[in-house]
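Working notes, structure below.
All protein chains but one are shown at their positions in the complex.
Moving on, here comes subunit A:
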């Protein structure tokens, strides 16, 4: 009896130790490398600690622009999510249950398909010989606007990937939304707009806000979609991390960029939690 208990404990210790070595130590490496002398051969030779990479990040317009582009893309995706996922989630909760469930299935299924396949779908739609360009050309537009290689095109691709997640999170967070409340309001003479503004929006604002923030951070760290839909013209934090690490072999710079990304992540998570706590305090 004792022996088995010990065996499972021994296994647990081994599992946690290997996880610490193979997962935690590499992350600590990133932190350490971010403060090394910039390099072009991977690691730095010198063991000295320096802020050189961060100084470069803050002063070189190239990097400042990348940070700006990343934030713009994330913001656009968050706005698109609010515009598309929010009505969807409301519909799932407010529609008759059978239709709502069917809707949920149609929202979730795209999530199960490979994200590379879906990104390629956007290449077909947005590309230079793609659906939109060809259609516009047939309609007589000689030089249709190019959407591939723009922040807007990338945002479309990312929004399509993250909207199902956001819709799922919102629709489960909107459980507090009781249909009868809307009925009651309307019976008492409230217009639909009024019902929305005074009943539905206040009850769902928190879920809306936290899902948009989640989508914001996910977009900021996405790699494949910006890489494929940016077609080499748009650099984001993630694509720059990859290029610095693999092409330029400047690991300290790649690490510094990674730290920036993680700080952005943490900051937004903290904001979400503070807002959530604040909202709960108001309610009680």
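General remarks:
Here, a contact is a pair of C-beta atoms (placed from the backbone, for glycine too) under 8 Å apart; a residue touches a chain by one contact, two chains touch by 3 or more; residues count from 1.
Everything below uses one rule, namely that contacts and distances are computed from a predicted model.
This figure omits one chain of the complex; the name its UniProt record holds, of "Spermidine/putrescine ABC transporter permease", "ATP-dependent DNA helicase RecQ", "Putative spore germination protein KA" or "Electron transfer flavoprotein subunit beta", is "Spermidine/putrescine ABC transporter permease". Here one chain is not drawn; of A:22, A:142 or A:282, the residue touching it is A:22.
The hidden chain makes contact, of the residues A:52, A:71 or A:84, with A:84.
Take subunit A: the residues that touch the chain left off the picture are 1, 3-5, 8-9, 11-12, 15-16, 19, 22-23, 25-27, 29-30, 33, 42-43, 84-85, 87-88, 90-91, 94-95, 103, 106-108, 110-125, 127, 129-131, 134-135, 157, 159-160, 163-164, 168, 179, 182-183, 186, 192, 195, 221, 223-224, 227-228, 237-238, 241-242, 245-246, 251, 254-255, 258, 261-262, 265.
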